[in-house]
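All protein chains of the complex are present and in place, except for one that has been dropped.
On to chain A.
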């Protein structure tokens, strides 16, 4: 099963302040540990929200509303993620606990979220068959 460890943005990450060398080293060591344990799938860091765009749909069925960054409320944003493949939720939590404090000055926050599995989305075989058919149709209409 796959889990995403989401590192929340901080006032520093939003201000474009780079983490200390110490934290960078610790993170690198941690990532290597994930790789050597065979659980790391992907990891990326994100730019601050300064050049971000928010697309929202305030009216049901209406046109999207665009708002340019930067945004306030750092805690509602993410600064990066690490995707891991593990055997259990407990293992994912154990790995998340081993990640260094991503901020170090009180704002560090990691959110652990499970990624949907194909089978989970499509419970019983019947609805799964329907889902597959829908996807196939969607694929064909895209091609056409």
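Simple rule for what comes next: contacts are C-beta pairs under 8 Å (C-beta built on N, C-alpha and C of every residue); 3 or more make two chains touch, one makes a residue touch a chain; residues count from 1.
One rule holds for everything that comes next: contacts and distances are computed from a predicted model.
**Q** Not counting the visible chains, the remaining one has a UniProt entry; which protein name from "Pyridine nucleotide-disulphide oxidoreductase", "RNA polymerase sigma factor, sigma-70 family", "Sarcosine oxidase subunit alpha" or "Outer membrane beta-barrel domain-containing protein" does it give?
**A** The missing chain's protein name, per its UniProt entry, is "RNA polymerase sigma factor, sigma-70 family".
**Q** If the hidden chain were put back, which of A:25, A:76, A:94 or A:111 would touch it?
**A** Only one of A:25, A:76, A:94 or A:111 touches the chain omitted from view, namely A:94.
**Q** For the chain left off this view, which of A:15, A:35 or A:50 is in contact with it?
**A** Of all options in A:15, A:35 or A:50, contact with the hidden chain holds for A:35.
**Q** Considering the whole complex, not just the chains shown, which residues of chain A touch the missing one?
**A** On the chain A side, contact with the omitted chain comes from 35-39, 41-42, 83, 85, 87-88, 90-91, 93-94, 118-119, 125-126, 128-129, 132, 135-136, 139.
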